[in-house]
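Only one protein chain is missing from this complex, and each of the others stays in its spot.
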Amino acid sequence: MANETTISITVNGRERSSEVEPRMLLVHWLREGLGLTGTHIGCDTTSCGACTVLLDGTPVKSCTMFAVQADGRALTTVEGLQQNGKLHAIQEGFKEEHGLQCGFCTPGMMLLGAALLEDNPNPSEKDVRWAISGNLCRCTGYQNIVKAVQYAGQKIESERSGAQA
Amino acid sequence: MFPRSFEYFAPTSIEDALALLAEHGEDAKVLAGGQSLIPLMKLRFAAPDYIVDINRIQGLDYLEEQDGSLRIGALVRTSDMERSELIASRYPAMAAAAPLISDPVVRNLGTVVGSLCHADPQGDWASVMLAMGAELVCRSATGERRVAIGDLIDGPFTTTLEPNEIATEVHVPDPGAHSFGTYLKLERKVGDFASVGVAVHLALDGDRVERAGIALTAVGAGNIKAKEAEDALAGAVLDDATIDRAASLAAEAADPKTDLRGSADYKREIVRVFVTRALSQAATAKAA
Partner (left out) sequence: MAVEEKEIEWLGKSVKRKEDDRFVRGAGNYVDDVVLPNMLHMAILRSPFAHARLTSIDTSAAEALDGVVAVVTGALLAEHNLAWMPTLSGDTQAVLATDKVRFQGQEVACVVAENPYIAHDALELIEVEYDPLPVIVDPKKSLDDDAPVIRNDKEGQKDNRIYHWEAGDKEATDRAFEGADVVVSLDTHYPRSHPAPLECCACIADVNPGTGKTTIYMTSQAPHAIRTVFAMVTGLPEQNIQIISPDIGGGFGNKVPVYPGYVVATAASLLIGQPVKWTEDRSGNLASTGFARDFHMHGELALDRDGKMLGLRVGMLSDQGYAYADAQPSKFKAGLFHIVTGSYDMPAAHVVTDGAYTNKAPGGVAYRCSFRVTEASFLIERLVQNAAYEMDMEPAELRRKNFIRPEQFPYTSVTGFIYDSGDYEKALDLALEKSGYNELRAEQKRMRDEGKLLGIGLASFTEVVGAGPSRDYDILGIKMFDSAELRVHPTGKAILKLGVKSQGQGHETTFAQIVASELGIPPDDVTVQEGDTDNTPYGLGTYASRSTPTGGAATAVVARKLREKAKEIAAHTLEVAPEDLEWKGDHFFVKGAPDQSTTIQEVAFAAYTNHPQGMEAGLEGVTYYDPPNMTYPFGTYVVAVEVDAKTGEWKVRTVVAVDDCGIRINPMIVEGQIMGGLTEGFAMSSMQQIAFDEEGNCLGSNFMDYLLPTAWETPHFELHETVTPSPHHPMGCKGVGESATVGSPAAYANAVVDALLHLGVRNIDMPMTSAKVWEAMQQGRQAQDQ
């Protein structure tokens, strides 16, 4: 394509470069360009949040951003939550509290949860419900997602205080 | 959902951006938060030939008071407004509106200035800015001008912004030493556009309302400034009769349409109820 441009984005700690058409949506670049299919697409209208990723730590809907806009920036997708083979506390939380059923919204929800816990390590039910209200889940009724995020918060806290002790 | 092709520019200075608009203006769109523009492009309701992405221009994300008025730069996100202590302490109408706009994730990208330029009749920021008497600073390669929000909005999704202009800033006058403000929004769920929105800003002088700003969302072809209601409040004390009268005048100013969100009568009544609630809240706050 004549109209292609080169971008370079740090994805889950690794720099990834490729040629893209400017119109390529970030979510398509992640899924088709990099094969990172944990980021999903659930709607056409920026409503569902299944495509949520962290852009320099901040949750954004990757269906409503062009890949070129992320040039030079850092992204975290669900595939980047796990560190050195160890699940992130939020991933454990979702498992422990049955925070997922079909799993389609789960990557986005977990990234929202992880971002929330950075700001607010001990969120109330209301805090979590508010923080995840840009994303939709059709299976769980959200209650166990709330518990999953709170579980992760407690786990992070206890690891932190354990490390200090 | 796959947008049409376009040529992409990411200038790093406002001058470069303005030069690009000078060249491509009619066929170009400025991309800030992208949370209104990109959805339209995905649906192919919008298909600009050129995109001028201003996100790489340094220094457009200021949110500060200068010479007694508030300046909100073109890259200030709604989430910045939501978290700002300055906004929380001095601009309660904005503080009330910010968390009600779209959803928490969209707010991380969507900008205040972009929302104003999008001119969606269901847009919340325009009502807040109308109520507060804000102006938009518009720059072109040849100069700069200020447009009152009321003069900016030219109809649904239409503004008086010239194709070669970039809106760089909202300029909000001093709310006054003693002020009250709020934004009430009837929405069906988080992320919904307003079924009805009411912005109220009052500059107070003791018991009296010195100056009132009331603006309505989603009940007309554009955001509506409820001028007669404002006039009825100016200089008045917020007693029940005044509140009733202002609320009724605001409801009369609304020109809603019947749809799945409710009948025109219902929406007009919501305007009345919301204005009443806002003013009663002001009266109670003042009494306290």
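First chain written, first letter: the chains are A and B, and each begins at residue 1.
One rule holds in what follows: a residue touches a chain if its C-beta (ideal position, glycine included) is under 8 Å from a C-beta of that chain, and two chains touch if they have at least 3 such contacts.
Here the structure is a predicted model, which is why all the values come from computation and not from measurement.
Engineer: Applying the definition given at the start, please give the residues of chain A touching the unseen chain.
Structural biologist: Within chain A, the residues touching the omitted chain are 21, 23-24, 31-32, 35-45, 47-48, 50, 77-79, 81-82, 87, 91-92, 94-96, 98, 100-107, 110, 125, 128-130, 132-146.
Engineer: May I ask you to list the residues on chain B that touch the chain which is not drawn?
Structural biologist: The list for chain B reads 1-2, 4-5, 44, 103, 186, 188-193, 195, 260-263, 266, 269-270, 273.
Methods note: only the chains that are shown with their structure count from here on.
Engineer: Which part of chain A faces chain B closely enough to touch in the complex?
Structural biologist: Counting only chain A, the residues touching chain B are 3, 5, 21-23, 25, 44-47, 49, 52, 58-61, 63-66, 68-69, 71, 112, 130-131, 133-135.
Engineer: What part of chain B is in contact with chain A in the complex they form?
Structural biologist: 1-8, 10, 31, 34-35, 38-39, 41-43, 51, 53, 55, 102-106, 108-109, 190-191
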